[in-house]
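With one protein chain removed, the remaining protein chains of the complex are shown where they sit.
Moving on, here comes subunit A:
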Amino acid sequence: MNLGVAIPLVIFLATLFLVGFYAARFVKQGPDFLQEYFLGGRNLGGLVLAMTMVATYGSASSFIGGPGVAYNTGLGWVLLSMAQVVTGYFTLSVLGKKFAITARKIKAVTINDFLRERYNSKWVVILSSVCIVIFLFASMAAQWIGGGRLLESFMGVSYQTALFIFTISVLFFVVIGGFRAVALTDTILGFIMFIGTLIILIGTIIAGGGVTNIMNELVAENPNLITPFGADGSLTPLYVSSFWILVGVGVVALPQIAVRAMSYKNSKAMHTAMIIGTIVTGIIMLGMHLTGVFARAVMPGIEIGDTVMPTLTLSILPSWLAGIVLAAPIAAVVSTVNSLLLLVSSALVKDIYINYIKPTASEKRIKNVSLSVTALLGLLVYLSAIHPPDLLIWLNLFAFGGLEAAFIWPIVLGLYWRKGNAYGAISSMIFGVGSYILLDRLSPNLWGMHTVVVPVLLSLIVYVSVSLLTMNRNVQQQQKIEDKFWYV
């Protein structure tokens, strides 16, 4: 074990516990348990809101996977990754005030609360819960495995031990502290990610003898590395642009991100968060992916993309600095899984248990159920991460695009288009997810675009046309919904 690397990591894991204890006080005293536990009492300020959005979105792939691909592909991949800057301001301003106002009107705590009130349909809620539980459980397991692997390699312990340490650290503060603990730890984790990015970028530029020198070496190896088209010239403008849907504007529809758009205190918090979010996302994405490319000049010949960042960090930085930089990907993993864990738990407790199983449950009972479901889910993820089943890995591949195709129109048009109805929402969810999985199997990257593009467009057409076709059904009910949502 490398002590210099391990000490910063241990300090950082211990901090998470402290935050958990701090936030647990609010859970204990809070007037409304559900709103506090799953939404932090709708009390987030600008900085915390920005950081929890960035940190929840930024995952292991921003720090390990992405830079590894950039190492092999060149500046073209950095260009692609910059499509993510849009998430910093777009999600908040599109869902923005409308979501915040509406959620308060109907007292929504989860995305499903919103969908249930908006469409007044059991099937919408069930479909959406199924999507959330399946897709997010799978992505959570994948991140969990990533977290275990990272701890394993940085701390020099076995995978089983690493996974156990990881589980304990995450579970503890999420279970006792709820959303407030998640948002606060995300803020700390976001700072670690931000600072880690700056250190490794600067370190790599120095190690490579300056940017000009690095560029010359890249051109000497393969001039394509500094073009927008990738090392083998295969990155077409259309393909790269299509990532603006997958990792750009489509992020609006990820439930773990969207739910944050109803968690903030006031307009000012949202405005501040848009500015901070844009800056932090941009610096992390630009910095990490650029480092990946620069690494090729500093340390050529690394074969496995995922090992680029750890190898680079350990060889060019003194060990105490390396510890801080290596904490960044772990921070990214922790800040993603904590939100997913709470979200899946809220789908099970708030959307299924309270709505359909035991609507009369007492506050105390809800509290016990919430804490135990969150803890049980965590243990379940832990167990499945020890020997991950193939199905889980397979599902994880669809999670990101599948959630976007399922939720984008029911959420966005549900907010802005009065005629949207339950028939439209149900068919667009089924069509979106169905066509995404089918297309991915049969004809991935159809017409040279990322697979997610066509399903997102298809589900838009389906949502609008089915809503219009069924306009004359349930007229009264639709009018009631419009009254509740749009009129005062």
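One rule holds in what follows: a contact is a pair of C-beta atoms (placed from the backbone, for glycine too) under 8 Å apart; a residue touches a chain by one contact, two chains touch by 3 or more; residues count from 1.
Here, contacts and distances are computed from a predicted model.
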The complex's invisible chain, by UniProt name, from "Fe-S cluster assembly ATP-binding protein", "Membrane protein YhdT", "Pyruvate ferredoxin oxidoreductase" or "OB-fold domain-containing protein": "Membrane protein YhdT"
Candidate in contact with the missing chain, chosen from A:278, A:291 or A:427: A:278
Contact partner of the left-out chain, one of A:47, A:286 or A:380: A:286
Hidden partner chain, residues of subunit A it touches: 75, 78-79, 82-83, 85-86, 88-90, 93-94, 96-98, 100-101, 104-105, 210-215, 219, 223-224, 226-229, 237, 241, 244, 248-249, 266-268, 271, 274-275, 278-279, 282, 286, 416, 479, 483, 486-488
